[in-house]
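Missing here: one protein chain of the complex. Every other protein chain is in place.
Per-chain numbering from 1; labels A, B, C and D assigned in written order.
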Amino acid sequence: MAESQQLWLIPILPFLGFLINGLAGRRASKAFVNAVAVGSVVLSFIWVTKVLTGLGQIETTHIERYFTWFSSGNFSVGVDFAVDRLTAVMLLVVTGIGSLIHIYATGYMAEEEGYYRFFAYLNLFMFFMLILVLANNFLLLFVGWEGVGLCSYLLIGFYFHEKFAGDAGKKAFIVNRIGDFGFSLAMFLIVVHFGTLDFGAVFESAATRQPETSAGVITAICLLFLLGAAGKSAQVPLYVWLPDAMAGPTPVSALIHAATMVTAGVYMVARSKSLFVLAPIALETVAVVGIVTAFFAATIGLLQNDIKKVFAYSTVSQLGYMFVGLGVGAFSAGIFHVVTHAFFKALLFLGAGSIIHACHHEQDMRHFGGLRKKIPITFATLACAWVAIAGVPPFSGFHSKDAILLAAHAHHPWIYWVGVFTAGMTAFYVSRAMFLTFFGEYRGHAHPHESPSSMTIPLIILALLSLAGGYFPILEWLAPVLGEEHADHNFALVAVSVAAGAAGILLAYVMYVASPGIPDALATRFKGAYNLIYNKYFVDEVYDVAIVHPIEQGSRDLLWRGFDAGLIDGAVNGIGSLSRAVGGGLRRLQGGNIRSYATWVAAGAVALILAMSITGGVQ
Amino acid sequence: MSVILFLLFAVIAVAAAVNLVVQRHPITSALSLIAVMGSLAVLYLLLGAEFIAATQIIVYAGAIMVLFLFVIMLLNAGAERQVPGRSLASKLLGIPVFVLFLGIVCFLIQRFYASADSAVEFGSFTGGGPREVGMALFTRYLLPFEITSVLILVAILGAVVLARKELD
Amino acid sequence: MDFPLPLPVQQVPLSWYLILSAILFALGICGFMFRRNLITVFMSIELMLNAVNLSFVAFSYQFRQVDGQIYSFFVMVVAAAEAAVGLAIILTVFRNRQTLEVDEMNSLKL
Amino acid sequence: MPVSTWPSSAEMLRFLPEIILTLAGTGLMIAEPLTGENSKRNLGWVSFVALVLAIFAAIAAHGNPGPAFSNMLVVDGFATFFRILVFAVGLLTILLSLSYLDREKHQQGEYYALILFSIVGQGIMASANELIMVFVGIEISSIASYILAGYIRDDKRNNESAIKYFLLGSFATAFLLYGIAWIYGLTGTTNLDAIRASISNPDFASGESLIGFAAALMAVGFAFKVSAAPFQAWAPDVYQGAPAPVSAFLSVGPKAAAFAVFLRVFRTAFEPIGDRWQPIVALMALATMCIGNFAALRQSNIKRLLAYSSIANAGYILVAVSARSSTGTEAVMFYLASYVLMTIGAFAIITYFSRQGERYVEINDLSGLAARQPVLAGLFTVFALSMIGVPLTAGFFGKFYIFRAALDSGLVWLTIFGLLNSALAAYYYLQILVVMYMREPGEATENLAPMPGGIQAAVWISAVGTILLGIFPDLLSKFTVAWTLTAK
Partner (left out) sequence: MILLTVLFLPLLGFIASLLMPRDNHEGVRRFTLVFSLIVFAVSLGLIGPVLAAPDQYSHVTDASWISTPNIRFHIGVDGLSLWLIILTTLLTPLAALISWKYIDHRVKEYFAFLFLLEFGVIGVFVSLDLFLYYVFWEVGLVPMYFLIGIWGHERRVYAAVKFFLYTMAGSVLMLAAIVYLYLKSGTFDYPAILARMASGDLVLTPAESLPLFLAFFLAFAVKVPLFPLHTWLPDAHVEAPTAGSVMLASVMLKMGTYGLVRYCLPLFPNAARECAPWIAALAIVGIIYGALVAMVQPNMKKLVAYSSVSHLGFVVLGIFSFNQLGMDGAVYQMLNHGVSTGALFMLVGMMYERRHSLEIKDYGGVATPAPLLATVFLITTLASIGLPTLNNFVGEFLVLQGAAMTNFTWAIFAAVGVILSACYMLWLYQRVFFGRASEDVQHHMPDLNVREWAAVVPLLILMVWMGVYAQTFLPAVSASNAKTLEQTKVNAEFQVQTPRTAPGVIANAR
């Protein structure tokens, strides 16, 4: 093993930040809080770069074992960190974008109450996210997995005075729990069949097993992992929490719900690549789930008016793309998209935050308009993100998305076509958002102003990354770990997808800049479809009616009042009442009358005589 | 002869006992009881228990029953009132219990006692005279005999405690 | 003692005595159950004791032993003692309640 | 038949305790009219001393065990145990009575004499080896008890208690007597060992049915005395109506002696037909437990509640009787001892608490006692917990020994029902605790005079004994083991 790189410092720095801010932040000055929060993450980023330079090409996985977390019998779980090329990418993304967003947040959150609390949570998130990425076994990964979920919960519910924030946080956590349910079961199956949770050991023994004996189990494991990933990465049918999660402060949306945490599912599937490749059915399912999600979320995104909601559905949709990438075997492409998406989606959110900040917490695009001139830096940077996500060559989104779509075409052409159509929609709704926000006349009542430099600088950096990110050699870098894609660069296919993007932008321009009456006309014309999509297919409502409500009502009326209080306690109390009734009956026999008592004595005597003289005596 | 005597006095005894049970007035019942005791004394004689027969008349019929009569008269007890009794249990179970009890006892005697049964021959047993009784009482049964004095002491004490006039 | 027997001998079986005893005993039970005067009830008990005595004497004859008779003697003593106490109790009851009705003695219940 | 000579001094010694008590009782009768109103209390102390002497005499007698008076009596460990037990009951009863009689203005020497005579009867029952002694002992004990139950003769409750006790008691005795007659008729003897020998003889003429019949009649008498179902009906009325110290006495003394006799007769004389009576006694035990516990659930009067509780306790003891083993006998002995302690303790508190004329005998009168009189409530709690059978109290070990014996004899079903019954019983004892601890203090808990010394002594002795036996049952169980009824 190579010399120790002190990997533990990477997550522990933000954790220290969390501790300091959490314990002392309340009474500390903002400057101090800023210094601790930003400083710890930036230091962590620096440490990451130092570690990665130290490790160089990372031909083999670099593992550092610290201590046994718990052990039972032959089974033990260690706190072990590992770095390979995949981890390296993720580490850079997480700490890098994390640093930017921390910096941004110092400006964005400047006037919020609970400032220290926000940063403490954010640091805690970094800690868990880094654990997730660094983990060398499934359980430690799960620690990070759950931890980021927790921070997500805390940060979504940051404005805890508002009911919707609390609701959204809870929803996020619980839906994630459903995913974790799958994740846990997958782990259980792994332990049952492989006896360990260490990545290396599991993958190795999975690969050497006889496929006919273990295929079913591995498929099951992978499907369960998929459930977990679907929860975390907001895939159908568990995507519902992510749009609601926008209740949190915007930097949170950028960091957690766009750039890092939600991609954990993708990371996890990529990490488990060795298993997934042994389970083609599971892989297929991943692809289908991905494309369905991509398409489905994109349609919803078309009609949202809340700028953050639009981006949220966009995130869901983009995550779908990543899943498609994984599902069709283009793991590197999936991760590549993770990276580029982290750039441009973080940028989109931060930009949106900047807009919201400028417009005094207005998020409805119908109250924006013409902001291009009022907040030019924001506009400029957002435009970079726009072109990136719309797949305009040669910007970052184009590269990663095309890598995925090409791989998909090689695999299942229909996925490609749906993907292309979705790309068109993506271009449309992002353009729509851009047009509604920055073009036309200002329709709001606030006095928009440009954000402070602590916010704009990260925007600018991200903008650059969004533009150029596509040229990072991530595919090549990851190839040894995640395998090569064998899709040939078919220019026709590329052209089609680019065209779809262009069409989307064009259509949006027509509808929202050139002739703004069209949307309303269409809405009245296709009222049913419009309502359906506008209300997000009523998925939340269906879940409510079909799952949440029955469980709640059933628990209350059937289980608690009916079974618990009624049946069990009723039976228990019934025994009591019955006993008392018997007692009452006996009391009546005991009426105080001597002659009755004598009768009982005589009758008892008769019974006794009968019993004792007849039993056994008379045959 | 002994058959006739037995039957005669047995019938008297049963009849008197029935009378005791069916009569409403305690005096009548008391007199019936005396009749039972008298006829039993005769049967004792038939069984060769002379001393007991005598005691039966003197102590039982004489002393105890007189005490009863005294009390009945002292309290001026009249006939029971003609109201329905309050004991449901005795009303429902009384007769069945009586019949069953008697039935079982008779059955058992007929069925099982027959093997040990013997004919009563008057005069064949003469161990029931005062001498024999006295011998047994003061040798083997000395302790119980002495102890019964405690019993009687208790009875006296009880009567005194319960029936005396308040001193104060 | 020698006693001439003019009639053709047809002896009484001992069991008849026992059955008579049983009948009297059962009648005593009946008396307790059906009579409502305290004194009569008490007399029913005396009847039962008498019935027992008859059994004792009969058995005494059976074994040609005096022991059974001694028993009945003790029973008489006990009966006497009981009579003294019982009647004293009945007196106190009557003094307090002015009645001998058995059915009135039921204030203690429930 | 052997004609015995004048009793030897050893035989006299074996009967010495009863002689002492008889003499003391007679002396009290004589002294009573000669004693001034104010010094009658001293007569109580005389009886106390007599009982202490009797205990010593019983111990002395045990030093020289064996039969006495033509085998009428037998002094063995079993007899000694029960003698000491009933004498101890007498001691505690007298401690209770001293101030009670003062309070009720009935301080008389006769009372103590009656107690002593009753105990004489019970002592005889404990050592009787002859049915005639059984009978006479029961009668002495009972007749004295009848009078004691109606001791406050101008109290209607006392009257009724006495008349019920008397009539029903005599009624049951008649059955017992009839049974004795039949035993005599079937075996020609009334000596317990001889009866056993006669029954176990394979040529036994009359067959088992008649013996069963006779045994059943005797069982009626015993079952009545121990208040076993279905002969239990008298007990609640009598205990409720009798003066509180007498209730205490009646619910333990005669009962303990009756169990002694029950055991001795059935385990000695009727052991050969054990197969016949065991299931019957077991059923009786079950019925007794159930009736006692179920009926107790609905009681509001403490004395009556304790009466039902004593019925239930009789049921537990019958479980041990039905075990038909020497461990069963040990269990009976242990349980009775612990039962004596907790029952007398509880009655002692009631005696004190009820105040003149026994005004406060409802459970609700105890409301909030713990707040006003924590020590008193604590003591009552000890007794209640012991009756429930919570460990570290004597009652727990009592139950434990009983159910061990039952299981040992394969009475699994009875054990289970018994244990469930004891859980059921917890309910009404808890009710007392609830009232004492969890209610607001009521009118009845006010103006409690300080506890008289005698009652205090009785309560503390009972409580300490209850806890001591609960922690170190060996203190007693080594005697029960050594002195159990040995099958010959």
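By our rule, a contact is a pair of C-beta atoms (placed from the backbone, for glycine too) under 8 Å apart; a residue touches a chain by one contact, two chains touch by 3 or more.
All values derive from a computational prediction rather than experimental measurement.
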| item | value |
| --- | --- |
| Visible chains that the absent chain touches, using the contact criterion stated earlier | A, D |
| Chain not shown: contacting residue from A:Arg177, A:His367 or A:Arg443 | A:Arg177 |
| Given D:Ala194, D:Ala287 or D:Leu407, the one touching the chain that is not displayed | D:Leu407 |
| Contact partner of the left-out chain, one of D:Gly66, D:Gly357 or D:Pro374 | D:Pro374 |
| Of A:Gly17, A:Gly147 or A:Gly444, the residue in touch with the unshown chain | A:Gly147 |
| Sites on chain A contacted by the missing partner chain, in the whole complex | 26, 67-75, 139, 142-143, 146-147, 150, 153, 157, 160-163, 165-167, 169-170, 173-174, 177-178, 180-181, 184-185, 187-189, 191-192, 551-552, 554-556, 559-560, 563-565, 568-569, 572 |
| Absent chain, residues of chain D that touch it | 330, 370-371, 374, 385, 388, 390-392, 396, 400, 403-404, 407-408, 412, 415-416, 419-420, 422-423, 426-427, 430-431, 433-434, 437-438, 472-474, 477-478, 481 |
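Basically, only the chains that are shown with their structure count from here on.
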| item | value |
| --- | --- |
| Centroid spacing, where centroids are CA-atom means, of chain C and chain D in whole angstrom | 28 |
| Mean-CA-position distance for chain C and chain B (Å) | 3 |
| Chain A and chain B, separation of their C-alpha mean positions in angstrom | 100 |
| Set of chain D residues in contact with two or more other chains | 1, 132, 136, 139, 143, 146-147, 150, 153, 162-164, 167, 171, 207, 209-210, 213, 236-237 |
| Multi-partner residues of chain A (at least 2 other chains) | 587, 589-596, 598-600, 602-603, 605, 609, 613, 617-618 |
| Parts of chain D lying in touch with chain A, wherever the complex brings them together | 163-164, 167-168, 171-172, 175, 207-210, 212-213, 215-217, 219-220, 223-224, 229-231, 233-234, 236-237, 275-277, 279-280, 283, 291, 294-298, 424, 427 |
| Chain D to chain B touching residues, read off their complex | 1, 3-4, 7, 15, 22, 25-26, 29, 68-70, 72-73, 108, 110-111, 113-114, 117-118, 120-121, 124, 130, 132-133, 136-137, 139-140, 143-144, 146-147, 150-151, 153, 162, 186, 205-207, 209-210, 213 |
| Residue ranges of chain B touching chain D (in the complex, touch as defined) | 104-105, 108, 111-113, 115-116, 135, 139-144, 147-148, 150-151, 153-155, 157-158, 160-162 |
